[in-house]
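Data first, discussion second: the structure below is written as structure tokens.
Note that one protein chain of the assembly has been removed; the remaining protein chains are unaltered in position.
Now for chain A:
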Amino acid sequence: MRTFSYERAASPDAAAAAAGQATNAKFIAGGTNLLDLMKLEIETPAHLIDVNGLALDRIDATADGGLRIGALVRNTDLAADGRVRRDYAVLSRALLAGASGQLRNKATTAGNLLQRTRCPYFYDTNLPCNKRKPGSGCAAIGGFSRQHAVIGASEACIATHPSDMAVAMRALDAVIETVRPDGATRTIPIAELHRLPGDHPEVETTLAPGELITAVVLPKPVGGAQAYRKVRDRASYAFALVSVAAIVQPDGSGRVALGGVAHKPWRVEAAEAELPRGAKAVTARLLADARPTRDNAFKLPLAERTLSAVLREARA
């Protein structure tokens, strides 16, 4: 771990301002991912801005009937919230499918969105990785890529985004609220928060330098049968091979987002028009441009079969 300076921010504005002034600063909340990466010197911030003291740990009703989830709401608390369980069940289920109880107690909403990939080549500093060391190459391409992306990847990176929560939020059309170092606030639809790797896999989101997530807003409930199905090699505490977040309405319409297949939660709204024709039609559209590796080609039939099971259960 490199030496770093540390401060506790007094307010979201002050945190963002501090991040704007310092060079190579990072916000720290739960620290469940950042601290591990700092110990391995994959992350080497010169300055940490601790946002844990900010009053961003509330879940409030919004004027239009939705929920504003503070950036610091812990995953455990969010999953257990009665309103979330009732009106946004897909989110509660996704949260509980992620990590372990201990980690969920510590991990925050904003931190979960910003967690970094679990690609083993990203974690091993002896190997090339464009995400860790831009321009060094991608060891995962041609390497062990069972967990990796099947769609939206690039010649520079085939990593996946590991979050379950974000997949459910994508299906719910969540909106991210932020504050920038100059104090300006803005909202970002979650579809636009995460980037595809392209030539710059080291740039994972559309957040500006120093921009702080303050809340995630869920629009008013959409109802329907809500499911989150995570497929993995062991029953708990494993990253998804494929996950499906689905909201299915009584009329057969609905929404579908996938996890474990891309550098971001994967949703193609146009594919959802195929829902009445079943999982095969939906995934054919959703994963139309997929380019899997030999190791992870199974994710394509797996996604279809998993969606098929989810739809069957939703309609039962």
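Rule of thumb we're sticking to: a residue touches a chain if its C-beta (ideal position, glycine included) is under 8 Å from a C-beta of that chain, and two chains touch if they have at least 3 such contacts; residues count from 1.
Operating definition for what follows: contacts and distances are computed from a predicted model.
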Omitted chain (choose from "Xanthine dehydrogenase", "3-isopropylmalate dehydratase large subunit", "ABC transporter permease" or "Peptide/nickel transport system ATP-binding protein") - UniProt protein name: "Xanthine dehydrogenase"
Contact with the hidden chain (one of A:L34, A:A215, A:V231 or A:A262): A:V231
Option from A:A153, A:A171 or A:L241 whose C-beta touches the chain left out: A:L241
Residues of chain A in contact with the chain not shown: 1-3, 39-41, 118, 120-121, 123-124, 126-127, 139, 142-144, 146, 229, 231-239, 241, 298, 301-302, 305-306, 308-309, 312
